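The other protein chains are all here in position, but one chain of the complex has been omitted.
Which chain is which? They are A and B, in the order written, and residues in each are numbered from 1.
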Amino acid sequence: MTAEAVATGARARAKRKRMAMPRVALHGFLLVTAILWLAPVGWALFTSFRPYSDTQAHGYVSIPHTLSISNYRHAWSQGQIPQHFWNSMIIAIPAIAIILLFASMIGFVVSRFSFWFNVPLLIFFMAANLLPQQVIITPLYELYLRINLPTWISGSGLLYDSYLGLIVVNVAFQTGFCAFVLSNYMKTIPSSLSEAARVDGAGVARQFFGIILPLCKPALAALATLEFTWIYNDFLWAVVLMSSGDKRPITSSLLNLQGQYFTDNNLISAAAILVALPTILVYALLQRQFISGLTLGANKG
Amino acid sequence: MSDDSPSMFDPEELAGRTMSRRGLVAAAGGGAAAAVFGLKTAQARGAVPASWLGEHLAYGTVSFGSNASDPVPKAAYQKVFKAFTAATGTKVNVNTVDHNTFQQQINTYLQGQPQDVFTWFAGYRMQFFAEKNLLTPIDDVWRKFGQDFSPAMRAASKGLDGHYYFVPIYNYPWAVFYRKSVFAANGYTVPRTWDQFIALCKKMQTDGLTPLAFTDKDGWPAMGTFDILNMRINGYDFHVRLMGGKEAWDSAKVKAVFNQWRELLPYYSSGALGLTWQEGAQQMITKKAGMYLLGSFVGQQATNAADHADLDFFPYPMINPAHGQDSIDAPIDGFLMSKKAKNVKGAKQLLQYLGSAAAANIYLRTDTNDVAANKLSTTARYNTLQKKAAKLIGSSKNIAQYMDRDTRPDFASTVMIPALQQFLNKPDDVNGLVSNIQKQKKAIFGS
Partner (left out) sequence: MAVDVATGLKTGGAGRGARAVRLSTADRITLTVMVVVPTAVVGVFIWFPTVASILLSFTNWDGIGGVGTAHWIGTRNYHEIATIYPPFWPAVEHNAIWLAFLTVVATPFGLFLAYQLDKNIRGTRIYQSIFFLPVVLSLAIIGFIWQLIYSPTEGLINNLTGNASSTHVIDWLGNPKLNLWAVLVAVGWRHAGYIMVLYLAGLKAIDPSLREAAAIDGAGEWHAFRTVVFPALRPINIVIVVVTVIEALRAFDIVYIINNGRNGLELLSVLVTDNIIGEASRIGYGSAIAVILIVISIVPIIVFVWNSFQERDV
């Protein structure tokens, strides 16, 4: 916001303060709600530090007699957390790069030029993002089984059960949203800049890479944060399109911990916390980007 | 689906899937010489067919798809593979997927990138895939050890076309489990008839126990109750025909099963549809529930040795004297070779080993809740429960493979699981329930 808007807003808010509901009640309500809000995660955290023997002996709602990080150690090794996390990275990072590239290309074309196909193109992309995943799952699966890849790209020789396969489906599924956001964002870049570049003899490619993209850094950062969270949290694509247990990304690997013969709630809490940790960290560190990506602020960050 | 030929459910074919009494006595290893685990001693005492021993050729690496995601079976298989590699030099690359997910994804798995060899079950569930040409026939492997299995086991390992596809390793009975100390402390006796069973339930209730632990969040455990009630009331032959789509579900016989089942509902665990079978086992083991109908794998939940030693079981009580207690569910677990196997020689070598008594012995030392399928496996190391299980299987006239293995997989998962859950929620509307099952059955089976 501009400084002026901030000042006006602050004055308005100061005025409203005097007329709002009693502050105490509001604070009380927010405090209680916030505590209740954190309770589920807090409970999982609490359970995760209790050894199974402790909860077996005294129940889950009890003062712990011992606390340990043994559940985390087990989850780490039995759940093969490092490996699955690495799988998630192998999928997410290239996917994010490609998504942003594709989305900014589409955004660029649609916002800087007025072709007849601009609107249909955007619809084409946006609607793809809004479909429920189950709608395409079977033909996609059959398609994947039929696309051959050299084995140095995919261990299985097919697009199925390969990292590339998951990268591709995430790219296809998420590009629409980012294209829309970036096209709106790019429209706010004054045309005078492109004009100047054109006059200087810069071709379209140079305009794109040299001028427009760098100016989009805040939006790109915001989208990257969002996409990381969404791709990391993906469940269905991985469960259906990746059959090798050890190549699965991390969210779908949680299923492995619900064993056939033994369901250890403490272990699962520790595993859930471990799996959730990266997204929580990303959010904590990049909260601003995260939220701005969601809201597509009218101002340029 | 409706184009499938009806011959799949021919009664003669079904008969091929049954097990005769004689066959099972032999299968339970009664009378076989004791053999210790370890290949050399085993082969010295004839537990491993001599023809196998010459195969010290290493065939690279065989990939193995496993649904044994729990620590105990997982460790047991690891020991088996270690012995295999030590004996032959062929390595085994194991891909373990969580048990339920493995089963749910089997169709996509088999068409995608299946491993060379993978764990599966006997019954129509296996024959279905053989019919769809997704498995490799292994008659040549069976030629090497066929004589070590009873005729019933051999029949269970064949597809509908008469070729061998399956290598069994163990099976386990479904029975009513309880803790001996609980029965002793309260003066309970093992019931043999239905009336005695209900009377026992009533007594347990007044004593403050949940008489029958029952859980059906997973969807499949309720099938065990249906199976055994159907076999007790209507007999094994009717049950097999019903599973094969040859009988109507809205018949009076099926309604009788549900009506009988309703008598048990007051004695079940509270909130049964929200409980997993592990929680049911815990209820029985921690003495909160008196009895639990489940497969003998329930023993895996008794991690404390004293608890495990206290476990016992009895066969489901008799309802119809015409059928007595002559039938049980005793599913067989084993292995299949996918059609798309890359290392064919290695896969066949592994299968040959897995069908040997030695492999079963090694496996059962770690996972002590099942009974070996190979006649020549040792029973000397069996614990009391295993011996009793072997005896029960051996003495049963008829063996079924459990509903979700005896009938079409799509029928079992999309129709029966929800239907049984619906029954547990609304036990009084049996007519509506069975007529809907029948409609769906007609749509799926085609008749």
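One rule holds in what follows: a residue touches a chain if its C-beta (ideal position, glycine included) is under 8 Å from a C-beta of that chain, and two chains touch if they have at least 3 such contacts.
This one's a predicted model, so the numbers in the text were calculated from it and none came from an experiment.
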**Message:** Can you tell me which of B:61, B:78, B:93 or B:111 touches the chain that was removed from the display?
**Reply:** B:111
**Identified contact with the non-displayed chain, of B:206, B:270 or B:304** = B:270
**Complete:** Where subunit B meets the chain that is not shown, the residues are 1-3, 103-108, 111, 125, 132-134, 210, 213, 217, 219, 269-275, 279, 283, 288-289, 409-410, 412-414, 417-419, 421-422, 425, 436, 439-440, 443
**Prompt:** Of the residues in subunit A, which ones touch the absent chain?
**Reply:** 1, 5, 8-13, 15-17, 19-21, 23, 26-27, 29-30, 33-34, 37-38, 40-41, 43-44, 47, 55, 59-61, 102-103, 105-106, 108-109, 111-114, 117-119, 121-128, 130-140, 142-143, 168-169, 171-173, 175-177, 179-181, 184, 186-191, 194, 198, 203-205, 208, 229, 232-236, 239-240, 251-252, 254-255, 265, 268-269, 272, 275-276, 279-280, 282-284, 287, 290-291, 294-299
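The rule we apply is simple: only the chains that are shown with their structure count from here on.
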**subunit A - residues contacting subunit B, complex** = 141, 145, 156-158, 160-161, 239-240, 243-246, 255-263
**Request:** Within their complex, state which residues of subunit B touch subunit A.
**Result:** 67-73, 95-101, 105, 108-109, 111-113, 276, 278-279, 297, 300-301
